[in-house]
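All protein chains but one are shown at their positions in the complex.
Chains: A, B and C, in written order; residue numbering restarts at 1 for each.
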Amino acid sequence: MIIIMKNEATRVQIDAILGRIAELGLKPLCMPGTEKVVLGALGDERVLAGLRLENHPQVERVIPILSPYKLASRELYPSETVIQVGTHQIGTPRFTVIAGPCAVESEAQLMAAARHISAGGAVFLRGGAFKPRSSPYSFQGMGEEGLRLLAKARETYGTAVVTEVLSTEEVALVAGYADVLQVGARNMQNFRLLREVGRSGRPVLLKRGMSASISELLMSAEYILSEGNPDVILCERGIKTFETAYRNTLDLTALPILKQKTHLPVIVDPSHAAGHRDYIIPLAKAALACGADGVIVEVHPDPAAALSDGQQSLDLPMFDEMMRQLRRLAKVEGRIL
Amino acid sequence: MIIIMKNEATRVQIDAILGRIAELGLKPLCMPGTEKVVLGALGDERVLAGLRLENHPQVERVIPILSPYKLASRELYPSETVIQVGTHQIGTPRFTVIAGPCAVESEAQLMAAARHISAGGAVFLRGGAFKPRSSPYSFQGMGEEGLRLLAKARETYGTAVVTEVLSTEEVALVAGYADVLQVGARNMQNFRLLREVGRSGRPVLLKRGMSASISELLMSAEYILSEGNPDVILCERGIKTFETAYRNTLDLTALPILKQKTHLPVIVDPSHAAGHRDYIIPLAKAALACGADGVIVEVHPDPAAALSDGQQSLDLPMFDEMMRQLRRLAKVEGRIL
Amino acid sequence: MIIIMKNEATRVQIDAILGRIAELGLKPLCMPGTEKVVLGALGDERVLAGLRLENHPQVERVIPILSPYKLASRELYPSETVIQVGTHQIGTPRFTVIAGPCAVESEAQLMAAARHISAGGAVFLRGGAFKPRSSPYSFQGMGEEGLRLLAKARETYGTAVVTEVLSTEEVALVAGYADVLQVGARNMQNFRLLREVGRSGRPVLLKRGMSASISELLMSAEYILSEGNPDVILCERGIKTFETAYRNTLDLTALPILKQKTHLPVIVDPSHAAGHRDYIIPLAKAALACGADGVIVEVHPDPAAALSDGQQSLDLPMFDEMMRQLRRLAKVEGRIL
Partner (left out) sequence: MIIIMKNEATRVQIDAILGRIAELGLKPLCMPGTEKVVLGALGDERVLAGLRLENHPQVERVIPILSPYKLASRELYPSETVIQVGTHQIGTPRFTVIAGPCAVESEAQLMAAARHISAGGAVFLRGGAFKPRSSPYSFQGMGEEGLRLLAKARETYGTAVVTEVLSTEEVALVAGYADVLQVGARNMQNFRLLREVGRSGRPVLLKRGMSASISELLMSAEYILSEGNPDVILCERGIKTFETAYRNTLDLTALPILKQKTHLPVIVDPSHAAGHRDYIIPLAKAALACGADGVIVEVHPDPAAALSDGQQSLDLPMFDEMMRQLRRLAKVEGRIL
């Protein structure tokens, strides 16, 4: 840890800080510069959190050297995490396609989607039974009945179920039906929920918040991992920026950075980022080319009739076209699809 | 509602949409322009949500004319909401100062803060018992013991208690001790929690998310109001931007806009926005001059020893200086403090 | 154009506006809603700019239906623009690779780069002779001597020259040496410079500003086009966001949107966006997969010694690796490289 002192810090104040660093078992260092004094603390700097040096009135800035997460870090755990979901895996050369409607709306709708996507080669079915909606007047999902339909689709078509859980009380219920629990972007820093899915025994698909930094995403993953659940799939889904030509800015640069910093699999959600079906296929392809382990896309048998997010849902022929183009790319990129 | 059709929309498709608008009891309008056809739907356009016209493949854009929130809207409820908290009120010419430590750390710390701020004229004590922390390794709060200390401070100094609630299960517990329930920025779109505090019978201090638009903040307030709780205090606390010289960008323009759009009281949190005590006093003054109904600030008897957010906590003399300067301003601004 | 009136607008005020619309030869329309009155103006709404209805005290909002640019618009000019640069073309199925050092530093450096990239299949050489630097104390470029070296590289290796022009006075000088004039991100709204390059007779590579919307980029292209220069290449190079793990957020969603809205070729600069060489190859591949017509990348024979932007420059083996991977992708994407 590097500690930059204010210009007006006195020798006595500096020595006091150096003393506290030494007491905690780290090696203190003092670098008196021409204008400012800089201190160093060598060793496991996480021990220094208790000192809260950033609060000290004579400290200008504290710069950590090590990353604040541990279990999520590739530096400490270098090899790739592979997540087993039933007979399927995420985080291998096989490119994962998770597809399905935004919300489960009816048996007919869900079964039509599941039949089509599984025939097309997607083995993960997405579909919301509990929906987070910015307006209290919008459709809020079918609830447990939606979960039952997802389970029925699994029985019929063999598709593993990925579905969102909105609050701690529902974790057990949703985990009873789902194969993968999704934590949505708006809940990325709902720390109680993170702990609860960390104790659920189910793999977790953790979406990056619309204004969360890459480092904050990894800290949220750390919450889940630290409860003993090693199966976290990260998902980039667009961040909030000034651009209004689409919904959110898909941050594909996050892919090579996450791949460098963590061993967890990373997938991309182009549907929520773009907010319009016209841009999904090129963005899904870009995600594959950029190193994603998979994509999660919204597919609806009749987007014009969708109860939510219809504008960004692929219809069935567009899904087929996406798969065709992704397969072509996967081949030259050494991925299986 | 205005509906802009794509260039390629046919007469038949357009007529079908006009027919659906008429069926729902609104007056349809067709404006064939030189390049594009524009449709209108006159009446309570919220009825049209069911049509989901934005999903229609031949619709380019849907532009609502009315705001999506109703109970929060000043257009429908023009007079100011005044919130009664024990013998105190929020939303009157009296300028509200909510002060206290980021987290309740000990009886000594909390009592020292409560004694000082109440002597200085603040009647609301803030302090977190349940803390949302981005790292699972950081101090997470004292829990119920912290709530008991807040209640003790109320008995001793008469300060009303404002404290954060993190999840639905804790709402009843926290409501048993607190006078005002705070929903933090990270939970602004935790819709389950919004509903639950809407049923708690307690006033709610709702913080704007770091990346939430003003309109989204009002939609989240609508969730609480729609559960029958009319007592919502909005709080601007900074948004995420590219600037790194401070923590978040305090959005004071939100004040006159919120005052125009809603009847709910609006306060400002300069501490979390700035992230450093040096900038709190000027920003608190700017908030008052800009029309805020109050401020919420972090005050700690010994910031250098704070377990969280010490860098942004005012010490006791700085709190006194802030109050002195705010009083001077309040006088010329027609506010009581 | 749609005009939403404030609630308090009177019948007389509304009629006055409708009258002015009619006087200008457009068809006026009045839609009295339940809460607000909405007006329409059918015809070439650009004629209405003179009315400045958005200034009217009783007007709440003005919503244009047509795009503000014309020459750049695909609606008016549907077929792809192909730009001829000597014997080379940009905007065809051939994928354009523009490569070279950030700044021309010496003959040895430039020639080594030009030799390598041209041997590797890139026919456009980039290199700055006039450098925009945020600090006045940083290296500002070699000036005309740099231009002479670029021309020499062209003679020797046949590489077309792409180089930045910083101000109107230098346009003639730079156009005397360069094949393509680059307008940098910081100058995207330097309107004098846009007009001047519009009169230069040279194709222009126009970079999107770090905080420019897609629509503003097209308006800046319109400045160049409206001076009679049809040869504009658009370049996405990252936008400013809150994320600090890299330099700027590369906005690849801009690609399918630009392809929908304009007939101009679009390339991507992953080097300036990422700010670090480790992320260039995946991002260049993502750009190709997402529909870009080319990439512009920084390549330096010895990045550790570069006078500017060394951190983001590919070294020569990395350039070869990028070309190898791009070629593989190009093949399945129907592009020639």
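To be clear about the criterion, a residue touches a chain if its C-beta (ideal position, glycine included) is under 8 Å from a C-beta of that chain, and two chains touch if they have at least 3 such contacts.
Values in this document were obtained by computation on a predicted structure and should not be read as measured data.
Colleague: Which visible chains touch the chain that is not shown?
Modeller: Answer for the hidden chain's contacts among shown chains: A, B, C.
Colleague: Any idea which of C:187, C:229, C:262 or C:325 touches the chain not displayed?
Modeller: Selected residue, touching the omitted chain: C:187.
Colleague: List every residue of chain C that touches the chain not included in the displayed model.
Modeller: Against the missing chain, chain C presents residues 46, 49, 52, 54-57, 68-69, 132-138, 166-169, 186-187, 189-193, 195, 209-211, 216, 219-220, 222-223, 226, 240, 303-307, 310-311, 313.
Colleague: Pick out the residues on chain B that sit against the missing chain.
Modeller: 211, 213-215, 239, 241-246, 249-257, 260, 273-274, 278-279, 282-283, 285-291, 328-329, 331-333
Colleague: Considering the entire assembly, which residues of chain A contact the chain that has been omitted?
Modeller: Where chain A meets the chain not shown: residues 2, 4, 7, 29, 31-36, 38, 40, 42-45, 63, 65-66, 75, 240-242, 244.
Simple rule for what comes next: only the chains that are shown with their structure count from here on.
Colleague: Could you work out how far the Cα centre of chain B sits from that of chain C, in whole Å?
Modeller: 39
Colleague: What is the distance in Å between the mean C-alpha positions of chain A and chain C?
Modeller: 31
Colleague: Quick check on chain C: which residues sit in contact with 2+ other chains?
Modeller: Touching at least two other chains: 241-242, 244.
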